[in-house]
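Omission of a single protein chain aside, the complex is shown with its protein chains in their original locations.
Moving on to chain A:
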Amino acid sequence: MSNVSYSAPPGIRYVQYESSKEAEYVPKIRQLISKDLSEPYSIYVYRYFLYQWGNLCFMAMDDEDNLAGVVVSKLEPHRGGPLRGYIAMLATKDSYRGKGIATALVRMALDAMIARNADEVALETEETNSAAMKLYERLGFLRSKKLHRYYLNGNSAYRLVLYLKEGVGMIPTYDPYADLPPSAEPLVDIEKNKPNQ
C-alpha cells in the first residue's frame, strides 16, 4: 500500500475497493460510470476488473456514502512482455468536478501499480476530452499514438503511455502482426467508451 495519502476536499474520503463489499460498491460504481458511457457495460465488465484487480480500484465517497468518483484499472503483462498497468475507467460526479478528485484517484491507482512492480501504464482518451488529457499529461504521460475514429461516435483517441522503468521500450513483445497466443490480449478494447473525467 502506498505511504502517500492525498488530501481530499471537505466531505470526501478516499476508499480502496474491497471484494467483500462488492454488493454495496459495484452498483454505485456502475451507476456513476454508465452516466458517461454511450453504451453501458454489462456486470461482467465490472466483475472482470474488480475480481482480478480490486486492489487497483479506488473510490471517493461523501459523508453519506454516495460515490463521488472512481477509478478502475488492471495490471498484467502486455503481449508477453512488460508489466503494463491500464486505466480502464475513471469518472467523477458532476457536482464534485474541479476539486482534484480524479487526479487523486489516478495517483492512487498509479501508486498501487508501482508498488506492484509495473513497468508502464497506458490508457486511451478521446481527442476532445481535454480535461482528461491534461490530467494525465500533468502526471507525466505522453501521447504515444493517435487512433483514428476509435470511438463509436467516430471521434479519434490518443494512446497515453507512462514508462516507469528504464529499458521498458526494449522489452520484447509478441509481434503485434503475428497470431497471438490464446492467453494474450483480447481482440476488443473496452476503452472505446472511456468516460469523460
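FYI, contacts are C-beta pairs under 8 Å (C-beta built on N, C-alpha and C of every residue); 3 or more make two chains touch, one makes a residue touch a chain; residues count from 1.
The definition used in the following text is that contacts and distances are computed from a predicted model.
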Given "Amino-acid N-acetyltransferase subunit Mak10", "DNA primase", "PIGT isoform 18" or "DELLA protein", the protein name in the UniProt record of the chain not shown would be "Amino-acid N-acetyltransferase subunit Mak10"
In the whole complex, not just what's shown, which of A:Ser95, A:Asn117 or A:Ser144 touches the removed chain?
A:Ser144
Considering the whole complex, not just the chains shown, which residues of chain A touch the missing one?
39-45, 47-48, 51-52, 107, 110, 137-150, 152, 154, 156, 158, 161-170, 176-177, 182-183, 185-188, 190
